[in-house]
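Note sheet for the following structure.
Heads up, one of the protein chains got dropped from this complex, but the rest are sitting where they should.
Residue numbering begins at 1 within each chain, and the chains themselves are lettered A, B and C in the order written.
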Amino acid sequence: MSLIGKGILKGMGVTAKNFFQSYYRKERLPTVEYPEEKATINQFSRNFPFLLYDGDDPVDGMRCTACTLCERACPPQCIYIIKDKDENGKAILSPRIFDIDTSVCMSCQLCVEVCPYEAIRMDSAFELSNENRFEGLLLNREELLKPNAYYHEIHPLEARETDDRMAAKAALAEAKKKARQKRARLAAKNKPPPGLKKTPPTRKKPPQREKSE
Amino acid sequence: MSPVQTMPPRSYHIGKDDLGADILEVAMGPHHPSTHGVFRMDLKLDGETVVDLKPVFGYLHRNHEKIAEDITYPMSMPFTDRLDYLCGMTNNWAYALSAEKLIEIKVPERAEYIRVIVAELTRLVNHCLLIGFFVNDLGALGTPLLYALREREKILDLFEVLSGARMMVNYIRFGGVRCDPPDGWLKECQRIVDAFPAFLDEYETLLTENEIIIARAQNVGVVTREEAINFSLTGPMLRASGVNYDIRKVDRYGIYDRFDFKVPIGGHGDCYDRFMVRMLEMRQSVKILKQAIRDLPEGEIMGKAPKIFRPAPGEAYGRIEAPKGELGFYLISDGTPIPYRFKVRPPSFVNLTALRHMCLGHKVADAVIILGSIDIVLGEVDR
Amino acid sequence: MAAIDHKGVIRQFPELEWEASSGSLILSPEKVDEVVSWLKEDPAYRLDYLSCVSGVDYLEKEVKTRVRNEAGKMVFKTSLSPEKMEVVYHFYSMEKKTGPFILKQRVLSRENPVVTSLTPHYGGAELMEREVYDLFGIRFTGHPDLRRILMWEGFQHYPMRKDYVPPNDYEYEPTPHGDVLERARERREELEGQSP
Partner (left out) sequence: MNNYFDLKLVELGRWIEAFFAHYPTLKLVVHLLLCTLPLALSFMGAFAFTTWLERKGLARIQNRPGPNRVGLFGLLQPIADGIKMLLKEDIVPERSDKLFHFLAPIMLMIPAMIGVGFLPLGDGLHALPLDSAIIFFFAISSLNTIAVFMAGWSSRNKYSLLGGMRAVAQMISYEIPLVLSAVAVIMMAGSLNAQEVVASQQISSWVGSGNILQEFFGRILGWNVFKPWGFAGFIFFFIAALAEANRSPFDLPEADSEIIAGHLTEYSGFKYAILFMGEYISAFAIAGIGVTLFLGGWNGPVFAGLPWFVLKLFSLFAVMIWIRGTLPRLRVDQLMGYAWKFLFPLAILNIFLAGFYHFLERQWGTAIAMLAGWLFGFGALQLAAIALSRLNQSPTIRSKRVYQLVE
């Protein structure tokens, strides 16, 4: 038929249908008017990483042991960790500096996957706009630390699983400790020959990277 | 045996046309509404007719390959999301497939099914978005595009629940997928897939019979069967030219041999065929999705992948049928955890080879829709 | 996907080298056109579809191989693998639905690498070969339009070569990694030194 024809009228019918249905059907008007109403964030959504702590004090309860696994797994290298030292200069298992540059972070979750201590997790907060382009987006340890309760709030399912896993791990460690104690007691009873001393298994230390402070 | 010369002659005597009028040189892009990103076409126009065209790219070049040759194999996975940023899932899969060729890893059944589901969902996302942009290039004021975005949103929500992110999914791992779909996800997926054909019907009523679209898109940017093969075109572009070559059927990678689906073939190789082939492919994707969701078995989602991925020296080329065409990853290992060579074979980059050939002799407006029908994403073209 | 047997092409062109480790055919420079047209036309091969063109750069490197010495013992022997550049072509056959078949063009000189372009045979090679030229500096004779493609015209280096040193053009970034700050400082000083 002619150029103006059936197809065009059909198309106009579709747009007319959309026009009218947008007034009374929700799926024809899916817009969320942002500042007034906010889309619900589902609990699996991820954004930028944060650090978890147990208990009340952020620093004491910090789960992170500064093993730098996440620092090495980070593809854009936005994590920066310096280990803490005690007065004698001996390294202790917690970070003194733990920075994440969220302007570089690509939200890939690889740090979460490698962390053996369940210490780093993905946040779902998205209102992160900042006046300072550089330092404002560089989050330090204090800004990153968030309590376990917050984790339960944003990712309930995942948090429960994590807690279960940690409890199981702790129970296992407890059982091992008990077994070790029992063995030690038995060994003490049996009086092993001096010199044959069993050392407790030590965790292999990850190789250190040199860095300037 | 003389070399087959299908390329049009290279050098035009540019300067004056038959009437002695000047040839107009227009740099279309990189800031142009319909070059789909930062792409540039240097056009030479005689009136409105394109007499020469030079594609210029590299504005989004991030040297993805160089970065990947500095980091370990698994660390490259999130970077692949950023190649074709509309289809993160298929990029992941293509990379995982190549890496799985380097080290033989058995992927569990369930993971294979989930991969098929997410890949076909990605195809839906890509095709309906592409058609939206294509009609936008034709001059429709965004209406089909916004309908496409409306539907895409639902699938992106699915991805967000599954992987945590909407576009930069980083979901597929060597030997499986990162996590199991949470409770209710499958049901929601089923619901969206079941509702999708209704949207497609509406979309087809809006577009396929429209006389203006037919007049604009038919017989524009024709690539014949032989030229299409010669230009190494892949994906819907190739099939629109009448070549029955779908890597899902040819390679049968993953578990595609278990699904009953057909490959739509076009007869003319013009813009309208490319548009229609994508339209029909979406219906086939829905068909695959329904089967995959129905048959999804219980079980593991990760195979026995080594903790540190250190393949033996060797090389592997893995390719999948990404929504835009053949997406290949060519990996060379030298025995270290870091790839020695990491090469991406992006479909839209190679499909652009035919752009000049398709555009010559057409009008400016046609050059725009031909570019739209190629379906480029500059993240992938420039890497 | 059925793999392609390479014996036929070796029978036709006995002087060609078959690299078993990567399963690829090494093309000799003077035979490129002949072999490629033959592969394209031969009914047993019909390699009509060029899927991927990639450049690879190998630096001079020590390789250790286990060999049996005169005494019959396995020892490590160190040899020097020469520096070389390769252009790898992955072919498929759309007609016969077979593949891949890998062809390689190899040049031993990294200073002046020149290989033969396959663009006259496969139009699809045009942009991919331009990319290899751009990132590796391998020149293709017979290519209709060999220009830089991803990098800008006037860029001097070939960034995908293994010995490429990225320029120190770091600008200030609050990145936690100190070396970036250090490089940014160096860069600033360098710039200040240049300006009068």
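Things worth noting here:
Everything below uses one rule, namely that a residue touches a chain if its C-beta (ideal position, glycine included) is under 8 Å from a C-beta of that chain, and two chains touch if they have at least 3 such contacts.
Keep in mind that what you see is a predicted model, and the values were worked out from it rather than measured.
Of the chains on view, those touched by the hidden chain across the whole complex are A, B. Among B:Phe39, B:Tyr272, B:Phe309 or B:Phe342, the one in contact with the hidden chain is B:Tyr272. Considering the whole complex, the residue from B:Leu186, B:Ile255 or B:Val364 that touches the absent chain is B:Val364.
Residue positions on chain B in contact with the hidden chain: 24-26, 32-34, 45, 48, 135-143, 146-147, 150, 206, 210, 212-216, 218-219, 244, 249, 262-268, 272-273, 276-277, 280, 284, 363-366, 368, in rising order. One chain of the complex is left out; on chain A, the residues touching it are 1-4, 8, 11-12, 14-16, 18-19, 22-23, 28-31, 33.
Note that in this section only the chains that are shown with their structure count from here on.
If you average the Cα atoms of chain A and of chain B, the two centres end up 32 Å apart. Per-chain CA centroids place chain A at a distance of 40 Å from chain C.
Those residues of chain A in touch with two or more other chains do not exist in this structure. Interface residues of chain C facing chain A in the complex, by the touch rule stated above, are 172-179, 182. Residues of chain A touching chain C in their complex: 77-80, 97, 99-101, 103-104, 134-135, 137-138, 211-213.
Chain contact summary for the complex, chain B toward chain A: residues 71, 74-79, 81-82, 143, 147, 150, 153, 157, 160-165, 168, 170, 178, 182, 202, 205-215.
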